[in-house]
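One protein chain omitted, others in place.
So, chain A:
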Amino acid sequence: MIQLQKISKHYPVGFGKNDILKDIDLTINEGEFVSIMGPSGSGKSTLLHIMGLLEEPSEGQYLFEGERVDKMNEKKRTQLHRGSIGFVFQAYHLIDELTVYENIETPLLYKNIPSSERKSRVADVLDRFNMVAKKDLFPSQLSGGQQQLVGIARAIIGEPRVILADEPTGNLHSDQAKIIMQLFKHLNEQDKITIIQVTHSDVNATYGNRVIQIRDGHIQP
């Protein structure tokens, strides 16, 4: 599903450059649950952003479902964001001015899904995540764990084939983290969604079926 070939990423610093990723070769198959681990600054978040088309690699080729992503135009990338990729962030990144319901609904708006279908799909997800009672609350009225649940609900509402999660439990305590990780496992096993998460926690990594260690921009064998 995801193929990275000789991917590098570097930023110019002064007259030189600062290498973040060097010659990354990585293939992730449909239905995998991958955990990317490594110390701070090792480049794991950048790797995730590149896979999520939020950042472009400096060198190398990226194939998403066999298609060259680096050759794609803005419109096609947007299509991928709308249809195939869901994001979950460490800081949740909900829109403060929208309620739980509206936050979850937003991706559907960008997909131009008719109102009646939107309603039923959001209702389904709210039901599944046990959040029907909270649908009219604003993010600031929720706990961190609840906010992250909304974040995940928002990520899956567009029925993506892959979820990219950047330290999804980084701001949560262990009980909440456990719930979130079980949810990911469930999504992976039941809904066959490919999940790629960046994490510091060895415990979280055990939920997945593959761990990629990254250090100084290289994948450790």
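Note that a residue touches a chain if its C-beta (ideal position, glycine included) is under 8 Å from a C-beta of that chain, and two chains touch if they have at least 3 such contacts; residues count from 1.
Keep in mind that, in the parts below, contacts and distances are computed from a predicted model.
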{"item": "Chain left out of the displayed complex - its UniProt protein name, from \"(2Fe-2S)-binding protein\", \"ABC-type antimicrobial peptide transport system permease subunit\", \"Cytochrome c oxidase subunit IV\" or \"4Fe-4S ferredoxin-type domain-containing protein\"", "value": "\"ABC-type antimicrobial peptide transport system permease subunit\""}
{"item": "Touching residue (missing chain; options A:L54, A:M72 or A:V211)", "value": "A:L54"}
{"item": "Omitted-chain contact residue, chosen from A:Q5, A:Q61, A:T106 or A:S201", "value": "A:T106"}
{"item": "Hidden partner chain, touching residue among A:T78, A:S143, A:Q182 or A:T206", "value": "A:T78"}
{"item": "Absent-chain interface as seen on chain A, which is shown", "value": "45, 49, 52, 54-55, 74, 78-79, 81-83, 87, 89, 93-98, 102, 105-107, 109-112, 154, 158, 166"}
